[in-house]
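The complex appears here minus one protein chain, its other protein chains still in place.
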Amino acid sequence: MPNLLLIQSPDEPGLIYKITAVLFAHGLNILRNDEFVEPEGNVFFMRTEFAGNPDAGALRGALAAALPPTARVRLADPRPRDVVVLVTKEHHCLSELLVRHAFGELNATIRAVVGNHEVLADLTGRFGIPFHYLPHAGRSRAAHEAEVLAVLADYRPDYVVLAKYMRILSPGFVAPYANRLVNIHHSFLPAFVGASPYAQAHARGVKIIGATAHFVNEQLDQGPIIAQSVIPIDHTQSAREMAQAGRDVEKIVLARALQLVFDEKVFVHRNKTVIFD
Amino acid sequence: MPNLLLIQSPDEPGLIYKITAVLFAHGLNILRNDEFVEPEGNVFFMRTEFAGNPDAGALRGALAAALPPTARVRLADPRPRDVVVLVTKEHHCLSELLVRHAFGELNATIRAVVGNHEVLADLTGRFGIPFHYLPHAGRSRAAHEAEVLAVLADYRPDYVVLAKYMRILSPGFVAPYANRLVNIHHSFLPAFVGASPYAQAHARGVKIIGATAHFVNEQLDQGPIIAQSVIPIDHTQSAREMAQAGRDVEKIVLARALQLVFDEKVFVHRNKTVIFD
Amino acid sequence: MPNLLLIQSPDEPGLIYKITAVLFAHGLNILRNDEFVEPEGNVFFMRTEFAGNPDAGALRGALAAALPPTARVRLADPRPRDVVVLVTKEHHCLSELLVRHAFGELNATIRAVVGNHEVLADLTGRFGIPFHYLPHAGRSRAAHEAEVLAVLADYRPDYVVLAKYMRILSPGFVAPYANRLVNIHHSFLPAFVGASPYAQAHARGVKIIGATAHFVNEQLDQGPIIAQSVIPIDHTQSAREMAQAGRDVEKIVLARALQLVFDEKVFVHRNKTVIFD
Partner (left out) sequence: MPNLLLIQSPDEPGLIYKITAVLFAHGLNILRNDEFVEPEGNVFFMRTEFAGNPDAGALRGALAAALPPTARVRLADPRPRDVVVLVTKEHHCLSELLVRHAFGELNATIRAVVGNHEVLADLTGRFGIPFHYLPHAGRSRAAHEAEVLAVLADYRPDYVVLAKYMRILSPGFVAPYANRLVNIHHSFLPAFVGASPYAQAHARGVKIIGATAHFVNEQLDQGPIIAQSVIPIDHTQSAREMAQAGRDVEKIVLARALQLVFDEKVFVHRNKTVIFD
């Protein structure tokens, strides 16, 4: 990963000039630059890949002096992100992530997999990743979440990925991982919120189905959308066949969303994403 | 249009054999045949294009004798369908239909256009089609609908097309045109039911928008879906720009749906379509 | 159209800083900015929408002083582009452009339509646009092209659009309109170069067909690609049905490409385009 500068700031005239002046004065060369101004909130977003060896403290100081006081400036850590994956029974998203991870394509380190069922332990083990089986049966939601949180605390992941984790998370679970918890929802949100979206899609007779990768917030399936994709279907497909077809979409959408997130190309603003793809 | 036989029947063993036996005995040659059995309701659908000059009465009689008593058998009229188009202010769907009609590509005859605004009268006139301006201002919904229904009654159309007609229709309007009233909804149903779907999509930050052509039934935007299509969008597009981009999708989806309907490729069963594309 | 600054320059450190410094010094506020550095040729492209009332001469002078001597700087003319459309017999692309033009959606003025057949004169006339019928029969290619060039000379268009103009153009015709001559090719280039691409696609049994809008250069179908799109097909479609289905793709791809060109979002570099969409 190259040097990365991420800025979110109230907009005002001359921001690009002021920022690039600081970079120029520090002898840093811009390789790629993306900006966007959200017109409604008048918020400025900028992501800059640059070459050179900056004195991070001096650079941050100079930028702070040049920018509005409420601007957020971040020099991204060049190390791969640490990730824990939560799963239930379906393998396709986890398989996709494990394979990419095994071949160095994920720009992240999968530290562990946590499952509320045990069926994916064998697959995980084949790739040499620790699997934590934390069954929810016989436990309260709070007790089960506390156990999962405890495992997460051990790994201190940058991101938690819900790879077909079929449990609804309480706000208390979500809060400490704000904008760091990525879910794949098996529908083209907001079309079929909640459970059994393929059954819903089949009952409604839609001609296209899709999948949505999003950050999780306190309302089920309502967090900022990162990526979506669709496939055409027709009347000949049962709800079960639609689910099968949908899995290929789900895993690719999740992988693409994670690539954007791990490459620091995603800003979250209110309930939406700004993505410099 | 070739000879067309359309059959919807409770399923039972041997139906294809019995039907094709009747066609063979009448010296008719099958050019294309499509069947489907809806597994839940155990309903059999068959659409057969055939060559030959059948005695329609004899053919119908023989089929009735061979099929279950509740089977519906239809020999489709080979003439193009008669159509009336209802519009408000947006031109893109009407333009698409008028151009296709002018060049003989619609497999239907546009008998008239009815608008609750007058802005599309000029366009319609350029193509030599009668335009009826029936403003809704100052009229009750019932009174306005009665005026529109009166115009429709004059033309006795096979189908009524809502080409961005931005009025909600009452059940009394819809009922006599069951499965003959086609609407284009400017969203990927059921994602954004109701008004201002692009504003809704923008507010939700979705990454894909779409359009849905469907038959109208008594519940707004809930009728059987005929065709859907989508395009990708991103954070840089305002709700207005999304609407602009969406128009290209809307007009193509509507045109494709009408082609399927006018070619008698669409069966309606409960609230879904079976389409032999 | 807002104020637009278009810069193409050899890349060097600090370019964004230097350009934005000039804009800031002239009291101009950047609304949207896009840059790209082509890594192979080390070429810098920048498109800037800005607010304010610049003294064009002073701004150009200041930019020239700040940039490498071979940089090309352009302040885009805010007026809609003037366009002449060349056609043969197929209507769908011309219809699309005429309808968009009639409703003010083209960001260009269609000054005239030129046809080597007369069949589209009626359609053109319905929209009040002059139609020049210049038959090629009985004329040499050179003589016919001279006639077309003479009509073009009268209108002095910014762009010439080949809307299914089925004549191969000689280099002498193309040269004066370098990067100003847009063609829609009825295939997914470079898959089926030349004539009858749908017949070629059918013979090859492909499962997807497409269309390509591109600038025309001296080699047939080899110019810089602006936009492409595709649709799935299958074995049931004849070459003629594929052509029908392909027309919807062609007209939308052409319209989208022209929108990009007319909005000055397309840079041409060697034989490729850089597009700030």
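Order of writing sets the labels: A, B and C. Residues in every chain begin at 1.
In this text, contacts are C-beta pairs under 8 Å (C-beta built on N, C-alpha and C of every residue); 3 or more make two chains touch, one makes a residue touch a chain.
Note that this is a predicted model, so its numbers are computed, not measured.
Put simply, the hidden chain is in touch with A, B, C once you look at the whole complex. The residue from C:16, C:129 or C:227 that touches the chain not shown here is C:227. Interface note: of A:126, A:240 or A:270, the residue touching the hidden chain in the full complex is A:126. Residue C:188 is the one among C:131, C:188 or C:262 that touches the chain missing from this view. Mapped onto chain C, contacts with the missing chain fall at residues 36, 38-39, 188-192, 204-208, 210, 224-230, 234-236, 238, 271-275, 277. The missing chain lies against chain A, touching residues 91-92, 95, 99, 102-103, 105, 123, 126-127, 244, 248, 252, 255-256.
Looking at chain B, the residues touching the absent chain are 13-14, 16-17, 20-21, 23-24, 29-33, 35, 37.
In this section, only the chains that are shown with their structure count from here on.
In a homomeric contact, the two copies may use the same or different surfaces; for chain B and chain C, over half of the interface residue numbers are shared, pointing to the same surface. With centres defined as mean CA coordinates, chain B is found 40 Å away from chain A. Mean C-alpha positions place chain B and chain C at a centre distance of 35 Å.
Residue positions of chain B in touch with at least two other chains are not found.
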